[in-house]
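Below is one structure, written out as structure tokens; comments come after it.
Note that one protein chain is taken out, while the other chains of the complex remain in position.
Take a look at chain A:
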């Protein structure tokens, strides 16, 4: 019996497949925990949702749809265009500089609630000055690589 137990606990790892050994354990662990979470947390929660006591996250909550998806869309466009413009002017950081100006301007406008003259002027000035300053300090003074 004792030898049976030590056989069970002994292990040899083939070097060729050793990269899969630990992930396999983690997968089993994840699967087990996920099952527990489903049973102990998700199921009671869904039941509470059904009774109307709780609301589903994300779907059941009120959300500023325009600002949330606007943010996501702007970030995607920002990252994408930065690389594109950056390739036009390699090793200058202009991709970062120009695309950041546009991004900061649009995102500020997206988040701005009161479109007063004063607010708009601040937003525009900020969109020009802040990226320029960041670009100057980081790319020129500190010679950090920028797109």
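As a working rule, contacts are C-beta pairs under 8 Å (C-beta built on N, C-alpha and C of every residue); 3 or more make two chains touch, one makes a residue touch a chain; residues count from 1.
Note that in this section contacts and distances are computed from a predicted model.
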item	value
Options "Carbamoyl phosphate synthase large chain", "Pyruvate dehydrogenase E1 component beta subunit", "Dihydroorotase" or "Tripartite tricarboxylate transporter permease": UniProt name of the undisplayed chain	"Tripartite tricarboxylate transporter permease"
Residue in contact with the excluded chain [from A:75, A:88 or A:121]	A:75
Interface residues of chain A (partner: the chain not displayed)	6, 9-13, 15-16, 18-23, 26-27, 29-30, 33-34, 36-37, 40-41, 57-58, 63-64, 67-68, 70-72, 75-76, 78-79, 82-83, 96, 100, 103-104, 107-113, 122-123, 126-127, 130-131, 134, 138, 141-147
